[in-house]
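Of the protein chains in this complex, all but one are displayed in their positions.
Each chain carries a letter (A, B and C) given by its place in the written order, and its residues are counted from 1.
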Amino acid sequence: MPKMKAAIFAEKGRIVLDDKPIPDVGPLDALIRITTTTICGTDVHILKGEYPVERGLTIGHEPVGVIEKLGASVTGYTEGQRVIAGAITPSGHSYACLCGCSSQDGPGTKHGFKAMGGWKFGNTIDGCQAEYVLVKDALANLSPIPEGLTDEQVLMCPDIMSTGFSGAERGGVKIGDTVVVFALGPIGLCAVAGAKLMGASSIIGVDTVPERLKVAKALGADHVVDFKAGDPVEQIMALTDGRGADVAIEALGTQGTFASALKVLRPGGTLSSLGVYSSDLGIPLGAFAAGLGDLTIVSTLCPGGKERMRRLMNIVSSGRIDLKPLVTHRFKLDDIEKAYDLFSNQRDGVLKVAITP
Amino acid sequence: MPKMKAAIFAEKGRIVLDDKPIPDVGPLDALIRITTTTICGTDVHILKGEYPVERGLTIGHEPVGVIEKLGASVTGYTEGQRVIAGAITPSGHSYACLCGCSSQDGPGTKHGFKAMGGWKFGNTIDGCQAEYVLVKDALANLSPIPEGLTDEQVLMCPDIMSTGFSGAERGGVKIGDTVVVFALGPIGLCAVAGAKLMGASSIIGVDTVPERLKVAKALGADHVVDFKAGDPVEQIMALTDGRGADVAIEALGTQGTFASALKVLRPGGTLSSLGVYSSDLGIPLGAFAAGLGDLTIVSTLCPGGKERMRRLMNIVSSGRIDLKPLVTHRFKLDDIEKAYDLFSNQRDGVLKVAITP
Amino acid sequence: MPKMKAAIFAEKGRIVLDDKPIPDVGPLDALIRITTTTICGTDVHILKGEYPVERGLTIGHEPVGVIEKLGASVTGYTEGQRVIAGAITPSGHSYACLCGCSSQDGPGTKHGFKAMGGWKFGNTIDGCQAEYVLVKDALANLSPIPEGLTDEQVLMCPDIMSTGFSGAERGGVKIGDTVVVFALGPIGLCAVAGAKLMGASSIIGVDTVPERLKVAKALGADHVVDFKAGDPVEQIMALTDGRGADVAIEALGTQGTFASALKVLRPGGTLSSLGVYSSDLGIPLGAFAAGLGDLTIVSTLCPGGKERMRRLMNIVSSGRIDLKPLVTHRFKLDDIEKAYDLFSNQRDGVLKVAITP
Partner (left out) sequence: MPKMKAAIFAEKGRIVLDDKPIPDVGPLDALIRITTTTICGTDVHILKGEYPVERGLTIGHEPVGVIEKLGASVTGYTEGQRVIAGAITPSGHSYACLCGCSSQDGPGTKHGFKAMGGWKFGNTIDGCQAEYVLVKDALANLSPIPEGLTDEQVLMCPDIMSTGFSGAERGGVKIGDTVVVFALGPIGLCAVAGAKLMGASSIIGVDTVPERLKVAKALGADHVVDFKAGDPVEQIMALTDGRGADVAIEALGTQGTFASALKVLRPGGTLSSLGVYSSDLGIPLGAFAAGLGDLTIVSTLCPGGKERMRRLMNIVSSGRIDLKPLVTHRFKLDDIEKAYDLFSNQRDGVLKVAITP
């Protein structure tokens, strides 16, 4: 049985490169030879044991590669074709998918819903920090890379860009809106780009790391707020002349950013939450206007599926947005443990790393 | 200066009937002679000093009456015409109104938004538990009562019906949805009716008072859950065969009902919050799927304005819904203190009282 | 090779019962033994040669039956289970499906869209006026019948009810709307029921056949207009006191009903078109307000897929709507030619027929 290299979760604190068999290809599957992938903040949660996965699971959910082998029922593609798949790989046929909620896909569950069920790679099945990855429900998930785009240009599509943009989309950003984005890691930076793409006229980014504030400006932030330079809520209220934001996007996953996002909303505004939280959240009574403020809070898991990927890659093709500045470091798959070390410690101004087998 | 009787907030614990001058009518106002009004749960909060209003303010925000006098610029109505006005009386011309958020109307504020600003009667201006009430921005707010409807038939329109229905509307109830309503006071009962009106195929009402459970069934609940008979979340999950609800409506304003509403949602579901809360709220991590459940939380303040009232009265006219069972007791304005005593202590199976000057 | 009886399109004017092989079951298919089906107006178009299909094709797209055999990859169902499938059977994985447009499903086409591509049964593949039907993409389409429902109770779900309701849904009917439905055949009658289910406060049905007007009233029409008793537009404007309708649903497919639907709209209203047209349509300049009326025209093909069917059957279960009056005649499959004769000539007050093998 042929083998491949794969970064697996060994135990809390250790993701290691190991040999695993190259997977068999079922009738609805596709085997992808990975040409580029990356590490996500969620992978770091897995590394630290904060998000539980099985030992031995291959980590990674951001695949860029080439079709190595197609299942018997998978038509419309050719082997050798360059493709990506989203971090979330919906089946297309669960009740969740058919009611427009494909990230909560539960094809094998009783009612067809499963919280976060669409997130399979590196969570419930082997992921793509490896030489090969098996894509289930390939017909719904393989998305050909448009001619002329490099691997790195589409590397953000599977997760970072899809998630970040969804912060703006689910927030319902409209032409002329004021939008605040809390935390300017890769997701928050893409939320800034998404808000700009949807017509916000004033975008305020909040962080403290100078590189991030700089990239935020390059991606569309009109103003940046350093939360260490004073209460960010006060700074934002000053910047908006006391009006507050139409939409506030939370891109970190803490009580502080969540509460601040609520506090900067104008009455009738929307808090769009992207962060992964690790404890109960509190809603401050005043910011919630005692329940009478016509406020909306939405949470979103990265949208996936081939149509989503097609659209995101077209945005890249169009030149509307240039996410190249997000890839700050490059590693060989053989050196992925070093990449985890750098990324999980957020050293050297790292935003995203590119991993190439 | 002619006088009228009015129920005013005297001090914490005391709403009393007093004499006040009949208000002058400005160019954009209308003076309404009240023929029927009612007491709201919010008025009880005011009585108890839990919601602050100025001493001497006339309480009440659910007016049914007759136009006594029209301001000079108010055309399209005739004196003597029977009308209602909503509990919320938007100006129509603030930035909030013009961006579809008229309950957060702030016509006199810097940016045109004010949290709860559309709620004026018995809050920031004199209300309608009186012989007369002055309606500001009359052109946007006076809504003629269709022929053939009695005062009591439209008495729920200004607040209870508008608020309750909005729980279903803002929850985005769709044909075939499963909807749970937590707390079956008058608002929750109207949320049940609203969910039915919008095509929910399964409506579950939660309370413990037998009369309320009974009225809920009459208004459209397919199932009722007595929260004293066992954990309501477990009962609802059993009733939905483990699937959970598409929409959960909170109609009380407590941490318990809020958290339960979140817990019974399917992934991708919506919590529609109507309650008035009196302390910070907690979002349980698991029910929130750590922020990755594609969940939505919306809060709503009673929609007002004459178009809203017109639609609600037409629903009454059409016979779609019969809210008569909600009016359980009747008092003269002279006896309003007795009415407060009964209603604030929720004695004698009271749901709503009708007050007639 | 085992044989079955099937109603096939022989040539223009002739749909005949014939013997055909029982289909083989591929890995993603399910073979359904039909227990009840019906004839649609579209089938009559096929019979008359007005809508082209291949000679020898089995007609029919409204299957109620029992799972006879499941494909190797179809899990979550059991043979012997009672199920329906929608008239439209989306794949779940085309670009069209993944962008929420599953009736225009084109899984095998270059871009994943195909106009009307989701309509396969009795159009591009063999249909269900037969002893057996093969359901492709079974995972996305088989919908178990809730306990306690008879075949006839769910017989309208695959097409008539789904299409009719979609007229109201795509029209965006809101609480308190005035809705007009033009033509009260089975689809129009279900549009009436759908408008009521979504909270319209005034529903006006237009037809001339007394039985249809009567059933319309039973299903929720507040008013009926006999278009032979005078210009229907004038009658409707009189009934709405000159205001016009918020939503007008066209359920026939003629220039006359289309233009009338546009003419009865208030400014800003929506024409929701369900009819199948056979020639170019004209938009009258005045009714279209020269393009400045903020009007919306939507056309809809019957929504399908198992989630849609689940919801519709739940509506039936809930008792919200009783469509039994729509089934006016019953035939054995052996007598389907007689059924076509009756139905295509609209004799004997026929609305829908039930066909049982």
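Just so we're on the same page, contacts are C-beta pairs under 8 Å (C-beta built on N, C-alpha and C of every residue); 3 or more make two chains touch, one makes a residue touch a chain.
Remember, it's a predicted structure, so these values are computed and weren't measured experimentally.
Enquirer: Please identify which residue in B:P21, B:G49, B:G108 or B:G256 touches the non-displayed chain.
Expert: The single option touching the absent chain is B:G108.
Enquirer: Which candidate, C:Q104, C:Q235 or C:S344, sits in contact with the chain we can't see?
Expert: Missing-chain contact among the listed residues: C:Q104.
Enquirer: Looking at the whole complex, which of C:T58, C:S162 or C:S273 touches the chain that is not displayed?
Expert: Of these options, the touching residue for the absent chain is C:S273.
Enquirer: With the missing chain put back, which residues of subunit C would touch it? List them for me.
Expert: Subunit C touches the chain not shown through residues 96, 99, 101, 103-104, 106, 110-111, 113-117, 119, 241-244, 253, 266-268, 273-285, 288-301.
Enquirer: Over the whole complex, note the residues of subunit A touching the chain we left out.
Expert: For subunit A, the residues touching the absent chain are 165, 169, 174-177, 194, 196-199, 201-202, 222, 310-312, 314-315, 317-318, 320.
Enquirer: Residue by residue, what part of subunit B touches the chain that was omitted?
Expert: 27-28, 73, 75-76, 90-93, 95, 97-100, 102, 107-108, 112, 137, 139-140, 305-308, 310
Here, only the chains that are shown with their structure count from here on.
Enquirer: Express in whole angstrom the distance between the two chain centres, defined as the mean CA positions of subunit A and subunit B.
Expert: 40
Enquirer: Return the residues of subunit A touching two or more other chains; collapse runs of consecutive numbers into ranges.
Expert: In subunit A, the residues touching two or more other chains are 99.
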